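In what follows, a structure is listed as structure tokens, so that the remarks can point back to it.
Note that one protein chain of the assembly has been removed; the remaining protein chains are unaltered in position.
Here the chain labels run A and B in written order, and each chain numbers its own residues starting at 1.
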Amino acid sequence: MSAPLLEVRRVTKRFAGIVANEDVSFSVAEGEIVSIIGPNGAGKSTLFGCVTGFHRPSAGQVFFRGQEISGLKADRICRLGIARTFQIVQVIADMTVLENVTTGAFLRHPRRRAAMGLAAELLAVTGLTDKQALLAAALTIADKKRLEVAMALATEPRLLMLDESMAGLTPVELKQIMALLREVRKRGVTLVVVEHVMEAVMQLSDRVIVLNSGRKIVEGTPREVVADPRVIQAYLGDRYRA
Amino acid sequence: MSQLAQQLVNGLLIGCVYSLIAMGLTLIWGVMNIVNFAHGDFLMLSMFVSFWLYTLWGIDPVFSIPVNAVLLFALGVLVYRYAVSRVMRGPVLAQLVVTFGVSIFLANAAVMLWTPDFRLIEKPMLAGTWLLGDVPVSIPKLVASLGSVVIALGLIGFLRRTRTGKAILATEMNRDSALLMGINTDRVNAISFGIGSSLVGIAGSFLAMYYYIYPQVGGLFGTISFAIVALGGFGSVQGAFVAGILVGLVQTMGGYFFDPAYKYAIVFFLYLLTVWVRPQGLLGW
Partner (left out) sequence: MLSSRASRIAVAAAVLAALVAFPLVFTHPFPIHVLIIVFLYALMGVAWNVMGGYAGMLSFGQAAFFGIGGYTSSFLFVTYRLNPWAGMVVGGVLAALTAAAIGYPCSHLRGHYFAIASIAFAEIVRIHFNNWKLIGAAEGLTIPTQPASLAVFQFGSSKAPYYYIVLAFLLLALALCWWMSRARMGYYFRAIKESHDLAMVLGVSFVRYRLLAIMLSAFITAVAGTFYAQYVLYLDPESVLILPISVQVVLVTMLGGAGSVMGPVIGAAILIPLSEITRVKLGHRGTGIDLMIYGALITLISIYQPRGVWGLLSGLARRRAPTPAGPALATQELRR
């Protein structure tokens, strides 16, 4: 069995009196789609930040392809091969869709022609080709999310981490983005997804990790996790044990 | 020793007036995230109002205080309504430049109306010196400082106890939540701009008792108040109060220990140090 792509080892993160993550450990193998779920305040976004370089873990380590990345800056981590999206979608509003993706592509392709070529290709993958000349500010939320994914893919990551990308999408948009993510996995990118939308979690994930109050409480296949009484208790409280 | 004590007293005195000016600026800044570059020019206008009331009708600057309070409140609301409110949803550049434009307009309107000459109120009602030990304290300066403190406390009380005041504080803390609570943030903005300008108008009345009055006087006071606002924490009224006095002291002490020519440079450097090292300021969050 080969070494995991991402290894989170006993990561703890404290913020002036609050313990946002406590002793969280898990691994992600290459080619997997792993979901991280948990009620609000469980520490999902903080964990995200620790892995992607926006927070420095108070304790514990993060390894990527065998190399320790805990404490490295976010831009360095991106260059090493981890890309991410944000909970509140971030795109470059004043640029066109094509220019946005080109910006991401410049990371591995410093020349304009090559970068634009890769960008055009990724626009096709994400289904945004016919909107490429629009200003990013003019897009719908769903399209902005697709654009964000395209931009992240343009940095040619090995691991793509998505922060609640499904929030606020209609059922049709949801289907589209799930198809996109499967396509992304086919292209050789491993996915770690923080999600609330259970339908997506169930249908997409190979494995699910459940956080509650900063700790990992359960890990397993979607079916195992959903039936686990600890998970039900975390979301619904004591009185609703099935 | 007495020289040092003199500078200490001077620093405190001017600091109180700085506090009042800065409190007005921080209120506007905290509530709507707009820097009013014309703040110093509002000060200049109120100083001229005091001057002309005195020169034309013999009204002592002390009695110009309520006049300036009302006049500058109105001016603040007007500037908000017709200039500032219209750029708030636009690019940041426009937000910065618009009050620059108002500043340049006002300063030069003053030049056109009243010439660039320096004026002084020769015989205010409150004049003379009082001896604190062997340190002479100018009475108009003392009145100005005490008056500023009184107004500052009044402002804090207003913000904490009245409904409007609380609405202002709420908007300052979290705009979106305030909106959701049914607070008319546009009205809060206008009132805050008005109050902020009113405060600087009152400060102008105080300064007019002893300071030279001329169209460019706003520039330096305006720029110094930025440093004070930063030090006290953008948006924090109590912070601006404390920081104003601190900056007054830094200015006079810095001038005393180093070089009086550099006293303002020291104040500007203090601004830089604050945003580099402790961006929340001394009392900000």
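In the analysis below, contacts are C-beta pairs under 8 Å (C-beta built on N, C-alpha and C of every residue); 3 or more make two chains touch, one makes a residue touch a chain.
Remember, predicted model here, so these are calculated numbers, not experimental data.
**Student:** Which chains here would be touched by the one that got left out?
**Tutor:** When the entire complex is considered, the left-out chain reaches A, B.
**Student:** With respect to the chain omitted from the figure, which of B:Phe51, B:Phe193 or B:Tyr271 is a touching residue?
**Tutor:** B:Tyr271
**Student:** Which residue, A:Met151, A:Ile209 or A:Val231, contacts the hidden chain when the whole complex is considered?
**Tutor:** Per the contact definition at the top, the residue touching the missing chain is A:Met151.
**Student:** Which listed residue (B:Pro66, B:Gly90 or B:Gly154) would be found touching the missing chain in the intact complex?
**Tutor:** The single option touching the absent chain is B:Gly90.
**Student:** Looking at B:Ile104, B:Leu120, B:Leu153 or B:Met181, which residue reaches the missing chain?
**Tutor:** B:Ile104
**Student:** Sort through A:Ile92, A:Ala167, A:Ile217 or A:Ile232 and give me the one touching the missing partner chain.
**Tutor:** Among A:Ile92, A:Ala167, A:Ile217 or A:Ile232, only A:Ile92 touches the chain that is not shown.
**Student:** If you put the missing chain back, which residues of chain A would it touch?
**Tutor:** 52-54, 73-75, 78-79, 83-86, 90-95, 98-99, 102-104, 106-107, 110, 112-113, 115-117, 119-120, 123-124, 129-130, 132-134, 151-152, 154-155
**Student:** Even though one chain is hidden, which residues of chain B still touch it in the full complex?
**Tutor:** Output for chain B: 29, 33-35, 83, 86-87, 90-98, 100-112, 116, 215, 219, 223, 226-227, 230, 259, 261-262, 264-265, 268-269, 271-272, 275-276, 279.
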